[in-house]
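Missing here is one protein chain; the remaining ones are kept as they sit in the complex.
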């Protein structure tokens, strides 16, 4: 059984208009997203700005109200607030944000910042609490003298590690990391990613790793979902996505990642421009008349793609003849 | 655009109705009645009872409220118990006085505040800036009524430069003479009011200009080779003045409410003083009319500044 199952999740925002300011339409920020996260794995959710990846994260943790769909955790739908309370969901699922400075209270010392979730969920006495905070600081590689400092006294990478320490304080099962290293320099990024992996090994935490950086996602995640316009267009293992991308959007996204190999510069550029041309030509066929992606079709046991109906038919027939469960 | 304005105006109607009911009930809930003590300290309770009955003060509240609304729509806000004058006439006279004072104060406030704020920001961190900031801090740290009392004492009583009470001199004759006398009466309170009003504007504008000065779009303009004085003209001042322009719509309606302090110290017969006296004398009709008017002005001010803002700032422009 998966740790958490997101099923046909939708988050729509009403657009108001007309004279009486009534709801005339919806912005479909998230429109039918389905995926599961297994215990101890890092699940990658990739998309460009406006794809709905952050809204998905917020809906999963309960910061955003789901319009429809379920998020099943321990057999209960945690899109309902009372279930979240009953299951201690907010202790089990924590979040790390992109901007560590604005997500840490500037007037609180690090001791209080990290102890806050402990105080909310576990009732420790002063001594125990301090011990735990020190342990947590040690896990993320910060000295004890950090206890009495304020967030602004740390560098970006250190603050992000403090964010990690706070997130793991309550021994969560799942950490949702929304662009956790996007604001960091390369060398600091390496440090934070290593810590995230170390903590995962140590505590068996799962991550929902949200990023637009395909290089980082490839490094961190075994299973990856590509999202655009509120829907997932491709899901698969790292190998499926990077070696055999099938949706035109994924192909284009991958082709756009800069290569660090200067020797292949021209070839890579040519490849990118080719893909771009194909994208411009075929784009329309990959989305329905409302501009939304088609339903996912299984193309291999691990790999699903939102293929246009004609292509999808082919794969459905194939899988039927092979007897693969779709 | 017009649709939005019309909708905003329509929304104001239920707001005003709710406000009027609240105001009416609050006025009713105030202790005391308008007659005890004001007619004759030894008046017969039966006589007061009779007066209350004539004025419909024993009717149920909703009936009193309804009467009041019906009259309101006929331009009749009732008679002031205290002044024995129609409330409408009273507000008209006092309103005119307040309007003159308010306009004068506002012209002075913006006339002094805007250049001062820009001047300070332009010389950020230098002596000129420090002096302006000292002025704003000192002014802010003294209570307004203290400034008023000191002002009237020095310039009114000691130096005898300005009249110390009223809105127009009884000796003034002719249109010109009356106007001059009116001006004479509002110079000192207007100046003192502006002295205070400028503080907000100076501080606000100063920080807006400084923010704009260090903004990325100013850096872009500089990298285009635009001379600094043109950048001030085309980018910085324009962008910093917009929020203030929008706020002006709001503050003018605020000033129309009259300043209780100023009018009290200068015995200036404006709206503020009228309101204060109405509360002292439980002059319900005047209180309800005034609070309703203030509420209306407030809503109007918000609407006005929203409209101004949507005209000047493309980001809030409503399609």
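Chains here go by letter, A and B, matching the order in which they are written, and residues are numbered from 1 within each.
To be clear about the criterion, a contact is a pair of C-beta atoms (placed from the backbone, for glycine too) under 8 Å apart; a residue touches a chain by one contact, two chains touch by 3 or more.
As a convention for this text, contacts and distances are computed from a predicted model.
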Hidden chain of the complex, named as in its UniProt record, picked from "Polymer-forming cytoskeletal protein", "Solute-binding protein family 5 domain-containing protein", "Oligopeptide/dipeptide ABC transporter ATPase" or "Thiazole synthase": "Oligopeptide/dipeptide ABC transporter ATPase"
Option touching the unshown chain, where A:216, A:235 or A:306 are the choices: A:216
Chain not shown: contacting residue from B:147, B:180, B:242 or B:307: B:242
Residues belonging to chain B that touch the chain removed from view: 215-217, 219-228, 234-235, 238-239, 242, 312-315
Touching residues (missing chain, whole complex) on chain A: 48-49, 155-156, 185-191, 193-194, 197-198, 212, 214-216, 218-220, 238, 242, 252-253, 255-263, 265, 268-269, 272, 276
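What we mean here is this: only the chains that are shown with their structure count from here on.
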Distance from the mean Cα position of chain B to that of chain A, given in whole angstrom: 53
